[in-house]
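Okay, so here's the structure we're looking at.
With one protein chain held back, the other chains of the complex are shown just where they sit.
Going by the order they are written in, the chains are A and B; count residues from 1 in each one.
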Amino acid sequence: MSSGSDHESGEMPEEVVEFLVESNENLDRLDQDLMALESNPHDKERLSSIFRTIHTIKGTCGFLGYSKLESVTHVGENLLSKLRDGTFVLNATLTDALLAMVDATRAMLHSIESTQSDGDGDYTALVSLLSELTVNGGEGSAAEADGAANVDGESEPTSVLSQNGDERSVSSNALVFSTKKPDAPPVSASGPTELAAGVATVVDSSESGEVAEPTSVTVGTSSQQEGSSSGSSKTTAPENHEGTPVSADVRSVVSDSSIRVDVALLDRLMDLVGELVLARNQILQFTAAESSSALISTTQRLNLITSELQESVMKTRMQPIGNVLTKLPRVVRDLARSCSKLVRLDLEGKETELDRTIIESIKDPLTHLIRNGVDHAIETPELRKAAGKPLEGVIAISAYHEGGYVNIEIRDDGSGIDPEKIRAKAVEKGIHTPETAQKLSDRDVINLIFSAGFSTAEKITNVSGRGVGMDVVKTNIERIGGTIEVSSQVGIGTVFRIRIPLTLAIVPALVVTCVDQRYAIPQASLLELLRLEREQIDADVSVLDGAPVYRLRGHLLPLVDLAEVLGISDGERPWTKESLNIVVLQAEETQFGLVVDGVVDTQEIVVKPLGRQVKAVTTFSGATIMGDGKVALIVDVAGVAHLGRVLRTARDTESKATVTRQVEDLGEKQTLLLVQVGDSGRVAVPLQSIDRLEEFRADAVEWAGGQPVVQYRNTIMPLLWLSTAVGLTSASDPGETYQVVVHSANSRSVGVVVDAILDITEQRVTLDQYAARLGVLGSAVISDRVTEVVDLSVIIGDFLSDLVGIGV
Amino acid sequence: MSSKSTRNSQQYCTFYLGDLLLGISVEDVQEVIKTQDMTPVPLAPGVVTGLVNLRGQIVTALDMRKRFQLNGGFPKPPMNIVISQEDGAVSLLVDEIGDVVSIDPESFEAPPETLEGACRELVTGVFKLEHSLLLVLDLAAATAVEEVAAA
Partner (left out) sequence: MAKALVIDDSSATRMILGKMLREIGFEVKSAVDGQDAIRCLEEGYLPEIMLVDWNMPVMDGYEFLKVVRNREAYNDVPLMMVTTETEMDRVLAALEAGANEYVMKPFSKEVIIDKLAMLGFGDEDEDEEYG
């Protein structure tokens, strides 16, 4: 995980490195095994696997001189041997103590990794607890045992401390490899200080234990096979498929057919393949001009082989999602115990594979959702009983492929999200007034949990008091191009659905040009490509108050000039040119058109990260290497949208108020044109009632029958002033041009003159109808201001009826 | 490997920026290459000249003349000193490459008071050579330009 570990491993003897990798792998499995054993305490196979793991760690660490680790694992082994021999049967007390031992072991391994010493943590309490349990099997000392796994780490170690203080005595009959001092001086105590006198704080140490593990992954020679995808150890690796212990034969096949490969090497391999693809592309270009059929067929073979190689190398980077999921049962168990709940975690689709970079980035969001589920969703057994539910709550995670995506569903059978509570919360937080909150649909209300600063946790529990809200979960998932949705039914449960791309390393992209440079736009955001000739530009592109829009199938699509956003524009407005290339993109909820100079083609690009000197540039998400060897930047669509001011999200703090109000309901979202009428009046016009936006010079206005008209598209179009129509006194000084909203009905157009066009906004509108009158639908809060929403068809109908007989 | 090792190394790769003779530990230098095709990064800090493809690795090229706030551009196509850092490689664009010099660490001195402005912040110390003064570049400071990036 940390690149630092690579540096240190260079100085570490290889057997220590091997020991750390091996032990961490085994420990991860041990968590699983212990919990599985708890539900099926007589599973012999699992018992001996657990025993062997601790036995191996103990046996090896003795050689390496880690005496403290040896003493802890020694008593653990003793206790386990009693279980293996059937002297005791595993119970919760023993499981807690053994898990605490696993945590202590993990902490010491962590310490060894960073300081090459097993640290100065004091594990005497744990050692004596385990020793005692070895004698009484956990029947007589439940109090101490509870302490051992107390999640908040504030147990009372004094009760068992120094009962058997001399930890060396337990292994005095072992011969110690004498090349190292048994007790290395305390160097850094990062790991063990988190432990209260030998009592593991479960949460902390399980996190610290992750440090050594991800530096290598196991690659099966046939990675598709289910067996190798989850068999992460080349040595023992009993599979964790519940209830189906893998036979000895299968296991040995797995161990023979997989090797451990350093992730850095895989990344390097990936880079090299990228280079090869590049060279291949160049050769393809050259041979296109050649006529030698031998050369052409050879090139075609090279082409095929390269593609296959690229695909295979991609696959080596794929890891089963189980690698993240396997940590969760432990999280659930500890959490459930600490809040006295019964929770079962069902995992399905553990073998579903994802690129390892994505695996890394969904770890935290998933863990957070699970913690939330246990802490808030699943009820206490008493409540569940009262509700007629099974005492044990279930959280089920399932993962499966669909298209180029992986879907992850997290379903619980808990209390569900109560929309009323969320409404109350929204009001309390000032996000909504009691009235607007009532008008929100339940579905919208539930989705409020993803809003920034909206945490439903009423009390800071030891579980979820980590200061991260659902908004962070959502942000993290969106950052990797994913989406998350929630649905919930009170009393029945909640389902979160996450959809994420399979890989981030190679993505299909559209290559465009802009001011002599090429840019890659990920196709995930691409909706369509448009090329407009001069005529269409004149007809369908308008500039509203400096902001260009294109009328696309009845909707106004805001346009963003890429060159302008990037600050490399030569000042010429692209819509004044002979043709216009528009890339229609989706950024979060909004669609917009990105204006570029040219469109080159679509291709698969290898995504490379940007250096830290340019990371802060929000318009780019990475870079890639083109066929000719030059670097092209990858456009961050959301970043460009933000900078182009077509997107506002909750992350823009200044517009937070606007956004939260945008959630206001009345069914469909509406796109509204905000216009100024009179000197300071402001009204909103639903966009679907507008056909066109035009600008006329004041001297183009003529008079016919006492009615102002303009010549427009070979007809005479009457004008009406919106300010007058809505009852505002006079218009402001007309200036040199008129901004005109054209409305057509029954094959006749009317120009509605407004004083300025302010903005286009898309939102749900709640109309307050007290102000309703002819032509005014009501008023609503739009962009922080009370704004009247007008109904153009009524205004124009009224206007036209007055015109009858004038003959225009 | 990292710039921390600067003080202890004996060999320095030297280069010129205007009248200044600067040096970085040879251990920090991945390689020295001639000017490459560069892709400019719009909106990036001015010091960032562009991105270079170095055998599949994307390297951020930093204009050291601008970093040192020297007047004028490069007198001729600049040289790239490629530095491998933990979070990716950077290339320092400099006027010209000098010799590799071996220096007794004993002769290392703190930057003199006479050093001014940007130069003072970007130099960890000096070595007195026979005919000139070698300024030891503070790599971490010289490559830390992200905070001036456009928001």
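Following the convention adopted for this analysis, contacts are C-beta pairs under 8 Å (C-beta built on N, C-alpha and C of every residue); 3 or more make two chains touch, one makes a residue touch a chain.
This one's a predicted model, so the numbers in the text were calculated from it and none came from an experiment.
Engineer: Considering the full assembly, with which of the depicted chains is the omitted chain in contact?
Structural biologist: It touches the following shown chains in the full complex: A.
Engineer: With the missing chain put back, one of A:60, A:306, A:319 or A:581 would touch it. Which one?
Structural biologist: Of these options, the touching residue for the absent chain is A:60.
Engineer: May I ask you to list the residues on chain A that touch the chain which is not drawn?
Structural biologist: 14-16, 18-19, 22-23, 49, 51-52, 55-56, 58-60, 62-64, 70, 77-78, 81, 173-179, 234-236, 238, 248, 251-252, 255-256
Everything that follows uses one rule, which is that only the chains that are shown with their structure count from here on.
Engineer: Quick check: in the complex, which residue numbers of chain B touch chain A?
Structural biologist: Residues 1, 37-45, 47-48, 50-53, 55-60, 62, 86-90, 143, 145-146, 149-151 of chain B touch chain A in their complex.
Engineer: Within the complex, which stretch of chain A touches chain B?
Structural biologist: Those residues of chain A that touch chain B are 3, 7, 271-272, 274-275, 278, 517, 566-568, 608-620, 623, 625, 629-633.
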